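Every protein chain but one is kept in place in this view of the complex.
For chain A:
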Amino acid sequence: MSRVEAAVPAGAVDVPRRPGPLWTFGLLRSELVTTFRRWRTLALLGVLAAVPVLVGIAVRIETGDGSPDGRGGGGPAFISQITNNGLFLVFTALAATLPFFLPMAIGVVAGDAIAGEAGAGTLRYLLVAPAGRTRLLLTKYATTIAFCLVATLVVAASAMLVGALLFPLGDLTTISGTRITFAEGLGRAALIALVVAASLTGVAALGLFVSTLTGSGIAAMATTVGLLITVQILDQIPQLHAIQPYLFSHYWLSFADLLREPVYWDDLVRNLGLQGLYAAVFGTAAWARFTTKDIST
């Protein structure tokens, strides 16, 4: 081991160093890089990218016999339109992944956010660095939100690519029956992707809260995904219609209203409001828990 100049006599460091103004972004950057370099994150994104490919190929094979408008009935929304316009694969893929694949991926990343670091012991070193508990939690939430956006964009981009390769593109018909140009359709698709990403912020906050409750990443991921499945089941039971408007997934498919002319905003606004409520409630709960928690792993 060699001596280097890094060591300065104690007298020279008497004045406490001050935090740099951009420090928070340094931590956020480190968090983003660390999250997206994990093999697991990439695997989740890979699975999400594969869904539109499978849907596109399936639709192509189904309709390959020459019947151009194979209305098979059933399947995710918009699936029957894909053969006319590849852009509809974007809407179909988002409608197919939003109920389960997307929130499950978010649940894994959010659930692991704090609990995974606690389980690995790296949390104690981040805290003695000192990252600051509030700031670390905010950074974790921001990173999870970034993952929501990236995951949604991966589905949309993969669908767009497959749609363009396998099907014709062009002007499209809205749900209301009006025609819009392909460019405007693309704009709507981008807006829908943003709304879908925003739809996931509630489950992200829930996952983060669960993550502050345990020292095991696996347990937190499983709990979050379990809660997701439970909520999705509750949302299907007719006798529970009184509570259903408060389930985070209740208005998820309202993104389709962006394909109406004029756009029907009521459920879209309700969805975003509900996500905000979940983020506020579970974000606060996560903060209250994490800032007072004993970190003994």
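Assorted remarks:
We take it that a contact is a pair of C-beta atoms (placed from the backbone, for glycine too) under 8 Å apart; a residue touches a chain by one contact, two chains touch by 3 or more; residues count from 1.
We take it that contacts and distances are computed from a predicted model.
Selecting from "Carbon-monoxide dehydrogenase small subunit", "RsbT antagonist protein RsbS", "Serine/threonine protein kinase" or "ABC transporter ATP-binding protein", the unshown chain of this assembly corresponds to "ABC transporter ATP-binding protein" (UniProt protein name).
Checked against the full complex, the candidates A:L44, A:V59, A:I106 or A:A131 give a single residue touching the omitted chain, namely A:A131. Mapped onto chain A, the interface with the missing chain covers residues 1-14, 16-20, 22-23, 26-27, 29-30, 34, 37-39, 120-122, 124-136, 287, 291-292, 294-296.
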